[in-house]
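A single protein chain has been omitted from the complex, and every remaining protein chain is retained in its original position.
The block that comes next holds chain A.
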């Protein structure tokens, strides 16, 4: 980009004999405008002009920066192992994340997104018994407030997935699935709170009723861990973070790495046991289970790497084109010729 600070002298061409003679004696009330660079629109200015010659370097620089970034991204993405239900496990030694995926499920439908009461989930007692109108028609049930209210909570994903490794002698070994740490830290600790502390959830939720579609009340979601119950149940929190796009995945469990050398999921045969509860036929949906490692760039997605490489190459190409144009035309502009 062209750059030349064109600082024009303060008193430019029309210094206009400031306040001379007796006429200016009455200048205390003079209407004469101040001769300042700002008021006279003479502030020093940088006046870039976009021409082939001046922007050439920018294109080459972008090309040179973008292509390596793109390659890096592409490689990183390729290193991420991701397997859908039928896939083979890896020898990776890092944590493996277990997702469930739904497709064609419009969690981002406007009325669905709204159908929740954040105050209730925040542990607000008055909202617990008198939830927001947005929750309609999943607000009250048999005269009792639904906790948690709303359509999102009502449609909580309730399949359970279990993964077994079948070792060489044919025994099923349950792979330990960690259910802690799957939600955002801030959600778990700030946005979602149980009413009246976490001491006695049954008492805290007295006078409320469970969502229509649920089998058990909210304070009974995870019988194994009292800290994972009520509104702060992490499966629940994850579900409540409504997906942006109709085909999405949500983190279900984490398979923690064992040691530095042993793979998290050694090769072998695995069995996935699904207790099928969640209906997807009503919306032509599909369910998936995904096992994936993640890197600094998140899950596997080669798009960004390809995009960087492509854009970098285009810029490089345009740089060459501009170089030609520059040789053909720009020299003409530099000699001040006559317009028109």
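By our rule, contacts are C-beta pairs under 8 Å (C-beta built on N, C-alpha and C of every residue); 3 or more make two chains touch, one makes a residue touch a chain; residues count from 1.
Following the convention adopted for this analysis, contacts and distances are computed from a predicted model.
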{"item": "\"Phospholipid-transporting ATPase\", \"Prenyltransferase alpha-alpha toroid domain-containing protein\", \"tRNA pseudouridine(55) synthase\" or \"AP complex subunit sigma\" - which is the UniProt name of the missing chain", "value": "\"Phospholipid-transporting ATPase\""}
{"item": "Omitted-chain contact residue, chosen from A:163, A:251 or A:289", "value": "A:251"}
{"item": "Absent-chain contact - pick from A:68, A:137, A:176 or A:226", "value": "A:137"}
{"item": "Residue of A:161, A:177, A:274 or A:297 in touch with the missing chain, whole complex considered", "value": "A:297"}
{"item": "Missing-chain contacts mapped onto chain A", "value": "2, 4, 6, 8-9, 12-14, 16-35, 39-41, 43-53, 55, 62, 66, 69, 73, 99, 101, 105-119, 121-122, 124, 132, 134, 136-138, 151, 154-155, 184, 186, 190-191, 213, 241-251, 279, 281-285, 296-299, 301, 303-304, 307-308, 311, 314-315, 318, 322, 325-326, 329-330, 333-334, 336-340"}
